[in-house]
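Just one protein chain is left out here, and the rest sit where they should.
Letters A and B mark the chains as written, and numbering starts fresh at 1 in each.
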Amino acid sequence: MPISRGFRGRRRDDAPSDRVPPGQYVADDFPVLSAGPTPRNPLDEWDLTVTGEVDGLKRWTWDEFCALPTESVTVDIHCVTKWSKLDSQWEGVSVDTLLDGVDTSAEYAVAFCDGGYTTNLPLEDLTGGKAWIAFAYDGEPLDPEHGGPARLLVPHLYFWKSAKWVRGLRLTPTDEPGFWEQNGYHIYGDPWKEQRYWGD
Amino acid sequence: MEGTALLGRLIWRAAEVVELRPETSQTKTITFDVPGWPGHRAGQHVDVRLTAEDGYQAERSYSIASAADGSRIELTVERLEDGEVSPYLADELRAGDVIELRGPVGGYFVWNAHAQGTVLLVAGGSGIAPLMAMARQRAGESSGIPTRLLYSARTWDDVIYRDELAELAARGDGFEPMYTLTRAQPPDWEGYGCRVDTELLGEVAPDPSELAVAFVCGPTPFVEAVANGLVELGNAPSRIKTERFGPTGG
Partner (left out) sequence: MDALMLDGNAAAGLLQEIFGSEMTTAVGTCDGCGTAGEVGGVRLYRGAGLAFRCPHCGDVLMKIVVAGERVWIDFRGLRTLQLNG
């Protein structure tokens, strides 16, 4: 393919290669991607639930959610559209906290969201300090465009798994493909194995 | 072939830069020669693809600003400070450079030479580009279709194709450009000086019974406001054709 003389794109070239998965480029900005309109619902109508294969539903209102213990995390994130962002700073509630005391035989979960988006993950990828419900980015309340008031944050998988506008987790016995996983995107999505699409 | 563009497999073509012409402080028109160009209809766009030495690629869409003219096409590019593609096109490209593009594409947002009634063109900023192609094609065809253009820009110096629009208006063949300057107006300004809203559209747009079609192009929030305003005034949504750039483009 012909090279465009002098074009290199908006990429950093000083990124430590051991932090950038194959096929990714480091971006300084934070691109906004969305499969639908940005929901803007009042916080007093917001809740977060854990449903599915559990004894009784667990539910938090916004105020109850905000009263849960929070963690500050600094992580690298990797979008399947090939940008990565290093050292992004988040505040959130660990999914471990939400699932504390939940007795389940489920091995998977579907995250569901305002606007109808879904994504699926193995439960073990949501537990053990690997996933958060994030409500702040870079010291500020999470912008609606980036998933506010709260989004799932699962930085070790491609970022489409970090569902924006998350409203809950449905625990499932089998792996149920979500919005993009039903239509070409990888069921698991490990950036280090470059699991972008079906068959990768 | 009225309803559809040219059939056939869409291929990436090599496009050679023939000329670069500054339009305003933030925009530049680039003339390309595209061997094998199949011709286009006013309002259509091209996809532009840039490739870095390491294989990294970026792709964007740009409306064609020129009327059909053999193998030549013109794109008017607005330089977005944090953009990835537009600063390259506006600042880096030189005559003789070759980039890839494919098109023309899109049969939805195109000038219809058989329109009955008055055509309304509404441009926000560099959203004028595909509407300029329509105005140029209209003039080239010696079409007498009554056509009003409402062009929203920040200042008079941000109005692209200013002189040519005045020339087209001076032909007296039913092309009527109107301007609204949202940030600053010259001292003796006789145009509008507000953002485009329903009230302004009510003054400028033809009566819904007279409207053949409205073409609206610009940043997404601008297009949203105009399309909603036109519907509020009683125009059928099917007569309002929109081309949104997104928040900024790229």
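Methods note: a contact is a pair of C-beta atoms (placed from the backbone, for glycine too) under 8 Å apart; a residue touches a chain by one contact, two chains touch by 3 or more.
Predicted model, so just to flag it, every value in this text is computed and none were measured.
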item: Neighbouring displayed chains - absent chain, whole complex; value: A, B
item: Contacting the left-out chain in the complete assembly, out of B:13, B:28 or B:45; value: B:45
item: Footprint left on chain B by the chain that the document does not show; value: 3-10, 44-47, 61, 102-103, 105-109, 219-221, 224, 237-238, 241-247
item: Missing-chain contacts mapped onto chain A; value: 32-38, 79-81, 116, 145, 158, 160, 179-180, 182-185, 196-198
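The definition used in the following text is that only the chains that are shown with their structure count from here on.
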item: Interchain centroid distance [CA atoms averaged], chain A/chain B, Å; value: 38
item: Contact footprint of chain A on chain B as seen in their complex; value: 14, 50-53, 55-58, 82-84, 88, 92, 97-100, 247
item: Residue ranges of chain A touching chain B (in the complex, touch as defined); value: 1-11, 25, 29, 32
